[in-house]
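All protein chains of the complex are present and in place, except for one that has been dropped.
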Amino acid sequence: MQEEKLSADIENIVKKWEGKKGSLIMILHDIQNLYGYVPRSTSLQLSKYMDVPLARIYEVITFYHFFKLEPPGKHLVQVCMGTACYLKGASDLLLELRNILGVNEGCTSNDGLFHLEVVRCLGCCGLAPVVKIDEKVYSKVTKDRIADILAEYEEEAVAK
Amino acid sequence: MNKLTKESLDNIAKQSRKEEKNWIKVGMSSCGIAAGADEVLKVLIEEAKKRNIQVNIKKCGCVGMCSVEPLVEVNVEGMPRVTYGRVNKDVAIQILEDHIHNHRLVNDHIYDIQVKK
Partner (left out) sequence: MENKIIYVRDTGLVSPDRTKDVHTLLLNGLRDRGMQASVQAVRVSDIGVYNQGVVIKVLPDVTYFNVKDEDIGRILDAIKQDKTISELASRREPKQLRVVLRNCGVIDPESIEEYIAHDGYQAIKKVLFEFKTPDKTIDEMKKSGLRGRGGAGFPTWMKWIFAKQVASDQKYVICNGDEGDPGAYMDRSVLEGDPHSVVEGMMIAGFSIGATKGYFYIRAEYPLAVERVQKAIDQCYEAGLLGNNVLGSGFNFDLEVRLGAGAFVCGEETALIASIEGRRGTPHPRPPYPSVKGLWDKPTVINNVETLANVPYIILKGGDEFAKVGTQTSKGTKVFALTGKVKNSGLVEVPMGTSIREIVFDIGGGILNNKNIKAVQSGGPSGGVIPKDYIDTPVDYENLQKLGSIMGSGGMIVMDEDDCMVDIACFYQRFCYDESCGKCSPCRIGTTQMLNTLCKITEGLGELSDLDNLRRIAQAMQRAALCGLGQTAPNPVISTLRYYEDEYKAHIIDKKCPSKKCRNLLTYKVISEKCKKCGLCLKNCEAKAITGNKDDGYIIDMNKCIRCGRCFEVCKFKAVSKE
């Protein structure tokens, strides 16, 4: 059996953590930072390279909400469902997003543009309710604003 | 920075303690940035340069008044220290022109929170 060669990226990541105990989660973070999710092929390579069973890697990936097994949409839409946001109507925002995007949370819209996600508290409770798209946080969002906010990204996609 | 010893630690403390007279601090925690603090910081630096206003513009953590971010604290020699909230581009320019330059405080944006000294 021929040893599969790790792509240079993965090799760098694993090297970075070499000799450090318990680094699997940190390696997975680095992989997800790179690809946006943890591809199955990488997990397979990782399993061989680190000499841990694939099941060990998958049990970790699937335990933590943060790791994704599927490529996310182009833009990550996160609705904060912390208590402060919830009290100020975050569930209405989620309903509106579901309606407009036509998908439930955890899914990517059909055009592949948006990945809808619910998160537990982004720590911006003073600005509640908040919706985060990629790195940008929209504060004190109302239901009526959702369509306009999404449109910014749609237009940008069309322009390209 | 060179490796510190217990003596050089004190020296740095003494040196850095000489506070500058005129400064602006922009609250740059995640909530501040979410509310637009990085834009405010940029505007302050650019506009101060344009107007040749001598002031040290720095960033700092969260003062705590998250609902009125972005927050900007201003210290001008001979005037009380003031915290401005809900600062946008226009207010930032007003702070430079009115407060720093003309020593007149800006209306409707001061948040005077009370903390025990």
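Each chain gets a letter, A and B, in the order it is written, and its residues are counted from 1.
Everything below uses one rule, namely that a contact is a pair of C-beta atoms (placed from the backbone, for glycine too) under 8 Å apart; a residue touches a chain by one contact, two chains touch by 3 or more.
Nothing here was measured: the structure is a model prediction, and the numbers come from that model.
Trainee: For the chain left off this view, which of B:I24, B:V43, B:C66 or B:L96 is in contact with it?
Mentor: From the options B:I24, B:V43, B:C66 or B:L96, the contact with the absent chain belongs to B:C66.
Trainee: Which residue numbers on chain A touch the omitted chain?
Mentor: 20-26, 28-29, 59-60, 63-67, 81-84, 86-88, 119-126, 128
Trainee: Residues on chain B that touch the omitted chain in the whole complex?
Mentor: Residues in contact with the chain left out: 1-6, 9, 12-13, 15-17, 25, 27, 29-31, 33, 58-68, 71, 73, 78-80, 85-86, 104-116.
Keep in mind that, in the parts below, only the chains that are shown with their structure count from here on.
Trainee: Distance from the CA centroid of chain A to that of chain B, rounded to the nearest Å?
Mentor: Those two chain centres are 34 Å apart.
Trainee: Going by the contact rule set out above, which residues of chain A touch chain B in the complex?
Mentor: Contact set of chain A toward chain B: 122-127, 130, 137, 139.
Trainee: Inside the complex, what are the residues of chain B that reach chain A?
Mentor: Within the complex, chain B contacts chain A at residues 30-31, 33-35, 65-67, 69.
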